[in-house]
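The structure appears right after this line, and notes come after that.
All protein chains but one are shown at their positions in the complex.
Order of writing sets the chain letters: A, B and C. Residues in each chain are counted from 1.
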Amino acid sequence: MSDHAHHSVVIPAPGPGFQDHVVAHHFDTADQEFDACKLGFWLFLATEILLFGGLFAAYFYFHQMYPETFVACGKTLSWKLGALNTTVLLLSSWTMAMGVRSAQTSEKGKLLVYCALTVLGAAIFMVVKFFEYSAKIDHGFLPGRFFTDPAGELAHLEFPNMFFSIYFTMTGIHGLHVLIGAALIIWIMVGAKRGRFHAGYYLPVDLVGLYWHLVDLIWIFLFPLLYLVP
Amino acid sequence: MSHPSPSHAAHDAHGSHGDAGHHHVASAGLFFNVLVALLFLTVITVAASRFDFGSANLLIAMLIASVKAALVMSIFMHLKWDTAVNRIMFLSSFLFLSLLFLFTLADLSTRGMDEQLQRVSAPVADQWKHPNPSGGGAHH
Amino acid sequence: MISFQDPTPYASPETPDKLGQLTMLASTFSEVDTLFYFVMATCVFFFVLITVILGYSVIRYRRRTEEQPAASNTTHHTMLEVVWTVIPLIIVMVIFAWGWKGMNDMSNAPRGARQYKAVAKQWNWTFFYPNDPSNSVNELWVEVNKPAAFTLESTDVLHSFFIPSMRVKRDVVPGRLNTLWFEPTQLGTYHMFCTEYCGKDHSVMYAKVHVVTKSEYEKRPWDQEDPNPVVNGQRIYSQLCKACHTIDGAKLVGPSFKDLWGSSHVVQLANGSQETVKVDEAYVLESIRNPNLKKQPEYLSQAMTQFDAAVLPDRRVNFLIEYLKTLSASGGEKK
Partner (left out) sequence: MTTHAPIQTTAHDAPQGERKNYLNCTTGFWSWASTLDHKRIGVMYLVGTTLAFLAGGLFALLIRLHLWKPEGALFDNATYNQVFTLHGVFMVFMFIIPAIPGSLGNIVLPLMLGTKDVALPRLNLLSFYLWVAGTCMAIYAILAGGFDTGWTFYTPYSLYTDKAVVAIGLAVFVLGFSSIFTGLNFIVTTHKLRAKGLTWFRMPLFVWAIYATSLLQVLATPVLGITVALVALERWYGVGIFDPRMGGDPVLFQHFFWFYSHPAVYIMILPAMGVISEMLTVHSRKPLFGYKMIAFSSLAIAVISFLVWGHHMFTSGQSTYAMFAFSFLTFFVAIPTAIKEFSWVATVWKGSIALNAPMLYALAFLIIFAIGGLTGVILGALSVDIHLHDTYFVVAHFHYVMMGSTALAFFAGLHHWWPKIFGRMYSEFAAKIACAIIFVGFNLTFIPQFVMGSRGMPRRYAQYVPEFEVFHQWSTIGAIVLGSGLALMVVYLVHSLFAGKPAMKNQWGGVTLDWETPTPPPLENFDHPPVVTREVYDYSAVDFKAMRTPANSN
């Protein structure tokens, strides 16, 4: 035990319905805590970019190897559903940005509404994804060794299974991130309801927001690459 | 890598107050404008895919996507108002990613140029089977 | 853990055991050696320099009293730092250019090179000769002073084609055709190894490279058959079968060939049912072409290499059968 007393910094609640925030003991100031956590989270997002980057590299690699296959297989995806999902994610990104803004201005009610809208966006996205996946499965357009193509629609192409391997892997891992993001936003809503987040302390809202925007960011690239194969 | 100057470093580690930069509250109107721009660019993306620009197709699609990504990053993700360190750290991931793209694709696209190797048009002879074709790793 | 050793191709008396052969350069790629010795000499120079300065410092400036401060507090010397940045830079650029030039020579086979094909599979090499219906397994013949170019093909996993004395190496990648060439300059027999890890018997995936004269080469030594079919069969056995099947009754990966011919066994079929087979011509041929079809239950977990007619034509299977007959006490007469 150190023999000097702790002097933890406390950020007072802005009003009734909100909670104080106690800065972790090893930080000297609230700003130091905020900056440290935020830098850490940006680094984490950088690792996410590189993780997805491997898949994008695989996409470009095989796109170059089998260009006709990729163009033809891309046409089997519904660009309309893809565009719908793009719109949904962009809207949810906007609601999330507004949610973070509401936390910054201590508007608890608005924060809850914007978060709920964002989760709704995630849900719509996953439902659309479900219908897209079922359509592909009906045609036997499954990844890798499960690729069957009973109707022979893509039989003239070289390794059409590769496109669907990449499609399912990329959208699958992206979908996993959507679900994780939605769960995190629900966690934020629980905290927001208890009044944990306000102008003095909104760090978790900010970080979860960043995560959600990253999910959007990745989809911005996935949409043209998979649905509108250039 | 850029590093803060010594005086800033001390501040950076012990900055007390006043560095309001990263607590920037962006205006709701700006967010809405960005949303409109993003939706508009989505329309452009679809429209552009209708035209054949030849080998530039991929480049054009990626350029539009990059503009959208830049908007999301700088405004929605507040990177525009964030500290230099955060900006550098996050953006450096794209830099290093581009190295992965650059070298793997450079390898692939120059492989045929020296008769060193050609891709076998037919898949590998399927005569060879490994002992456990269901291959479940730890799951068998 | 200590169960048994796998058979080794390296113990047989025919294996050349002259140590010098491994370092002997037997191809035209002498530049590899020249560059190796040049870089080595440079490295030795720097290593001695560092060690001498270090050793001198430690002796001369060692701490003799507890309070002894450093003899100097110099923290930098710009000229020195520039020198030890620029000089290594120049040296490594020379090495790079030299290495690149050597690599480039090794990449482009000269016109008129003889075109061979090497097919790698777990765990043997099959060599195909230009315009020749025959092939050889785990033995390769090339003509001295005649460039030999290879197309490399794998039917399963990664392998690597490495002949140390020729200074050549190239991975054999399934789904691609890699190429390689060399021009042997010394008569003799040389080792050829697989240098890309390829599974269980990676270390015994071994071939011999015979560099022979033009007249020898024109006799097509890879297609020499003895008038006695048993001798041919024995040769095939030691090339292809010996790794997994003994002739003394001991069990290795597969059943021993001793007393195998004419015996009867219970075998398991693909659908799981069992039946009894007699080891005769038909069963031996089937087991070579499609080894997993009918196996004795105790060997179910072991996979046998499959040999199609391109590698082992029916004619040569018959040699093997003749050899098998000599390994049975009954000489194949048993009913």
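Rule of thumb we're sticking to: a contact is a pair of C-beta atoms (placed from the backbone, for glycine too) under 8 Å apart; a residue touches a chain by one contact, two chains touch by 3 or more.
Just so we're clear, the structure is a prediction, and the values are computed from it rather than from any experiment.
Interchain touches from the omitted chain, evaluated on the whole complex, reach A, B, C.
Within the complete assembly, C:T195 is the residue of C:T195, C:S256 or C:Q296 that touches the hidden chain. Check C:R114, C:K146, C:R176 or C:R289 against the missing chain and you find that the one touching it is C:R176. The set of subunit B residues touching the chain not shown comprises 1, 3-4, 6, 9-10, 12-14, 85, 89, 92-93, 96, 99-100, 103-104, 106-108, 110-111, 113-114, 116-117, 123-124, 126, 130-132, 135-140. Touching the omitted chain from subunit C are residues 1-6, 8, 10-11, 15, 17-19, 21-23, 29, 31-32, 35-36, 39-40, 42-43, 46-47, 50-51, 53-54, 57-58, 61-77, 80-81, 84-85, 88-89, 92-93, 95-96, 98-107, 156-158, 160, 162, 164-165, 167-171, 173-176, 178, 191, 193-204.
Subunit A residues in contact with the hidden partner, per the touch definition given at the top, are 1-4, 24-26, 28, 32, 35-37, 39-40, 43-44, 46-55, 57-58, 61-62, 65-66, 143-146, 158-159, 161-162, 165-166, 168-169.
Just so it is clear, only the chains that are shown with their structure count from here on.
Chain closest to the overall centre, judged by the mean of its C-alpha atoms against the mean of all protein C-alpha atoms: B.
Per-chain CA centroids place subunit A at a distance of 14 Å from subunit B.
Averaging Cα coordinates per chain places subunit B and subunit C 43 Å apart.
In subunit B, the residues touching two or more other chains are 119.
On the subunit A side of its complex with subunit B, the touching residues are 28-29, 31-32, 34-35, 38-39, 42-43, 45-47, 49-50, 53-54, 56-57, 60-61, 63-65, 79, 83, 86-87, 90-91, 93-94, 96-98, 101, 104-105, 206, 209-210, 213-214, 216-217, 220-221, 223-225, 228, 230. Across the complex, subunit A is touched by residues 12-17, 19, 22-23, 25-26, 28, 31-32, 34-35, 38-39, 42, 45-46, 49, 57-58, 60-62, 64-65, 68-69, 72-73, 75-78, 82-83, 85-86, 89-90, 92-94, 96-97, 100-101, 104-105, 108-109, 119 of subunit B.
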